[in-house]
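Removed: one protein chain of the complex. Kept in place: all other protein chains.
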Amino acid sequence: MLYDVLIIGAGCTGVMTARLLSAKNVKVAVAEAGPDVATGATAANSAIVHAGYDAKPGTLKAQLNVRGNRLMKELCAALGVECKNVGSHVIGFGEGDLPMLEELLARGRANGIPDLEIIGQDRLRAMEPNVSPEATHSLWAPTAAITCPYGITIAAAENAVTNGVDFYFHFRVTDASRAGDIHYITNGTETLAARYVVNCAGVHSAEVAAILGENDFPITITPRRGEYFILDKAVGGLAHSTLFVCPSDRGKGILVSPTVDGNLIVGPNAYPIGDSDDRSTTAEGLAEITAGARRIMPDIPMNMAITSFAGVRSTPNQYDFYLKASDQIPGVIHAVGVESPGFASSPATAEYLVGLLEEAGLALTDKPDYIPTRRRDGNHIQWNRLSEKEKAAKCRENPAYGKIVCRCETVTEGDLLDMLDAPIPAVTIDMMKKRLRAGMGRCQGGFCSPRVAALIAERTGHGLDEINKSGPGSWLVTKREEA
Amino acid sequence: MAEHKLVIIGGGPAGLSAAVAAVDAGLAPEDILVLERDSEPGGILNQCIHAGFGLHRFGEELTGPEYSGRYIAMARERGIPILCNAMVLSLTDDRRVTFVSPETGYTTIQAEAVILAMGCRERTRGALSIPGTRPSGVYTAGCAQRYINIEGYMPGHRVVILGSGDIGLIMARRMTLEGAKVLAVCEIMPYSGGLARNIVQCLDDFGIPLKLSHTVVQIHGRDRVEGVTVAAVDEANGRRPIPGTEEYFACDTLLLSVGLIPENELTRGAGIDLDRMTNGASVNQFRETSAPGVYACGNVLHVHDLVDYVSEEADTAGRAAAARILGNAAPVVRSVKLTTGHGVRYTVPERIDLAEEPEDVRIFFRVSDVYKKVRLVIETGTGEILVNRAKSAVAPGEMESLTIPASKLAQVLRSGEEEILVKLTETEGR
Partner (left out) sequence: MTTKELTCVVCPAGCRITVTLNDAGAIESIEGYTCQRGKTYAANEVTHPVRTLTSTVPVTTAQGKKMLPVRTDAGIPREKLFEAMKIVRATEAKAPVRTGDVLIADFIEPGTNLIACKDFD
């Protein structure tokens, strides 16, 4: 099968691009090294749809963040993913921080962001009673929002599959060749052929560029890790909007924010690492983000942490995103060095990449029978987000929705079965977790994961020993020893 | 809205014992509804296949399933309705219970009395913030126990266990008997939290080393656990890991037995007062919480070591709930608060509601450290001794109890005392 477009990488950038192309009359494939969409930085970031004042005016970051902020909200509404317009504060501690706040305000205005203002201590404290008494000012950006970054990426991917996009998982690109204007991309066992290739490989995008045949590629990626804590929903109300401190040359810094599900997220720090796939947390790193959180909110109850994790940024050797058609290889588009505000920008970045494809010669006509929802029959909202009446009705209609499997997050058997039936079937613990939050509550899967695993095993005709947590090699259990 | 006289949340040993006691106290079985979230009653005992249950209650050494089997049989004999696969989603302090089940759908019922018997959950890796990667193979001991004893699969083959509480010790033995190699049990405290009998029969019997004052400082492995780094901790410095003492264990499984937390999300949601020390509701001697008609018993109230005491406590709650519904509970004249003194971590109950003619009250409590040769003392706020018992050894891992005789409580009632203190005095240096 010859694809019109092969996208390498199923993070938010690659998936949003696939989704836009799925509305056109082109055959699209996405090759992803991991076992699911959104397994890289898309699943391990602050989950903020940035307002866009931070990015320097005139850059792609600025242009795409501002547009992405608007598009993300529309997309979440269209696909039934929650997005809360909570706003954000960049907090200043004393007069010394005012110049930076003013600089950000100026940038924001230049970038066209509405309703930005610098507010004083009284108003800040009225809006955020738990903020440090040392906080004197803030830049208030009412258009910043929070959502679930892997949630919207999964929704967009389902929408893409519903409209004919093929996803290839466990497809780590190892080699590439060309014959005429056809690209052959292989993982060693399987080869995909496409007329155009879009490199959205995140932290591996520079490596992929080299594999695709780029010589003297101008971008090198330095993987930079950031660690996070998630705090229990019981304390999720301690912050009403995202709380930043002034940015530095290392980035936006350690923040405290509510999450769209009602938890509190704290982090990230930022430091370079050697192995771009190493997503360990460290004692020093967790201590660092604890200290950072306490600066913003001295009484933050860090003993209410329910989990911690780390993500790895693709930091390029330039300020801006590198979004360009290849100089050397016709038909190749690169999206390299997409770090913050990569997620917030992604719906707009997708538009930009589609534009580059058109410039490169790809003819795009609209698909008349395009389906705007995740599945043919709608968006499939999970049971715990329905109203009381709808919940009762759903239980009557299908008793599987009356059986709770994950009690911390109120996930029903009906929801799990639904996800086994999804355009990208959820067949691992982590896939169910990312789609339904099963296992993300206070007990961290202690109660539900054997039950979720047993359900997946039963419905897919496998033994429990064949079910994985995430990728191959992440087995949960083995058969008992024969005598 | 449907009504039910008594709703019991949880069909494990606590819920079932309470239901049986309520019927035996005169409540009609059809007036009771036991809501159990698992597909069968019996609670956590269904997966506790080891023996050691029922020594006090039945004079026999039973396995967990046998113990709950007795109560399931008693409940069935009495015709007590138990609805399985039923999860309670919310509770109000005026006893409205909202629950969902495949059989009955989404329902809210108004109860005259509610007994909370939800048990507890395990503390997680996330709550400890153990640094490292997040591979598969990191399990709480109870989760591993479910895999092996209910699903019939092995959680792993080369195991390190963090936490020497009973569940960790039991799993050390279970895994070893099923062919796994348990490399070590690490315990952050300088003493084990488990019963001495379990140290002998789960570790010593199999030559499994117990590393006191040690903890896991890093988890390694990309997809599945490949190893853990263990370090000694400084008891004199906040139990922080001591640099230079790190030791790597190549293994494929890390089991965590690092604490049980009573499951009081529903209790909190109802605005019922909790005791910070037990993480359970604050109750009187009838196990009634701050919400009238709402009782709590078993692990949801405070984490027990012996299920026999769970049944006893549940009897108390069941009888009290029945008395309330049947209208024969004695009116309360005055409330006395229980406070903890030296060496005592918490008491259950936290208050005694005195009637005109008080009855004996049994106080359960835990000590805060290991002590030898002590006197356990219960006295009034003005120093009048109510109970004074010598004990050769006490430990945090072994719940204690003392009974205040009715006659003493009658004195307290007459004297106007408002506080009763539970403490220990050391009769010898430690």
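Observations
Which chain is which? They are A and B, in the order written, and residues in each are numbered from 1.
One rule holds in what follows: a contact is a pair of C-beta atoms (placed from the backbone, for glycine too) under 8 Å apart; a residue touches a chain by one contact, two chains touch by 3 or more.
In this text the structure is predicted, and so the values were computed from the model without any measurement.
From the options B:250, B:333, B:393 or B:406, the residue with contact to the unseen chain in the full assembly is B:393. From the options B:152, B:190 or B:292, the residue with contact to the unseen chain in the full assembly is B:152.
Within the set B:29, B:65 or B:81, the residue that contacts the chain not displayed is B:65. Interface residues of chain B facing the missing partner chain: 46, 49-51, 61-66, 69, 148-152, 177-179, 195-197, 199-201, 205, 392-395, 398.
Note that in this section only the chains that are shown with their structure count from here on.
Work out the mean CA point of chain A and of chain B, and you get 40 Å between them.
Within the complex formed with chain B, the chain A residues making contact are 229-230, 234, 277-283, 285-286, 305-309, 388, 391-392, 395-396, 399-400, 402-404, 407, 410, 412-413, 429, 442-447, 449-450, 454, 464-465, 468-481. If you check the complex, the residues on chain B that touch chain A are 37, 85, 87, 89, 100-106, 121-122, 124-127, 129, 131-137, 139-140, 142-143, 146-148, 150-157, 178-179, 217-218, 222-224, 241, 265, 268.
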